[in-house]
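Got a structure for you, written out below as structure tokens; questions coming shortly.
All protein chains of the complex are present and in place, except for one that has been dropped.
And now, subunit A:
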Amino acid sequence: MSEQIEKAFQKQQGIFQNAKVAGKKSIKNNRWYKEVGLGFKTPKEAIEGHYIDKKCPFTGDVSIRGRILTGEIMSTKMKRTIIIRREYLHFISKYNRYEKRHKNLAAHMSPAFIGVQQGDSVTVGQCRPLSKTVRFNVLKVQKKVVKGAKNFAKF
């Protein structure tokens, strides 16, 4: 398969692939997936795809619990992880006014989400630490609506 790029054989932990051929099941994709809960639909690509990602919330070994946050994607340059920017207003009581602040958040993005670009809005859910800075996992992507859809977007 094309997803075997690493030096070790990539497979879903826990599903046994080498059962004696009885006939039918060998053609079908023997894949495990789960629903993350909280009303989030698991994407079709997660169920039918062939990627292996142990940190994917749908086909891997992470559970979503704790906070659910949203933000805008700032960068997708890392392998399978993105940076999200969350803006908020901070109140200064002396002047009775607000100031803009933002925080960046690193979130793991499963290969189930394809065609995701900078500027899209995204919902992330808290999971256990996946790396030094990543504690969140992408659950849902809302693509940026380009007003005047006939505008030229860099392909």
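Heads up, the rule we're going with is that contacts are C-beta pairs under 8 Å (C-beta built on N, C-alpha and C of every residue); 3 or more make two chains touch, one makes a residue touch a chain; residues count from 1.
As a working rule, contacts and distances are computed from a predicted model.
UniProt records the chain missing from this view under the protein name "40S ribosomal protein S8", selected from "Nicastrin", "Peroxisomal acyl-coenzyme A oxidase 1", "Dolichol-phosphate mannosyltransferase subunit 1" or "40S ribosomal protein S8". For the chain left out of this panel, the touching residue among A:K7, A:K28 or A:K44 is A:K7. The missing chain lies against subunit A, touching residues 1, 4, 6-9, 11, 16-20, 106, 132-133.
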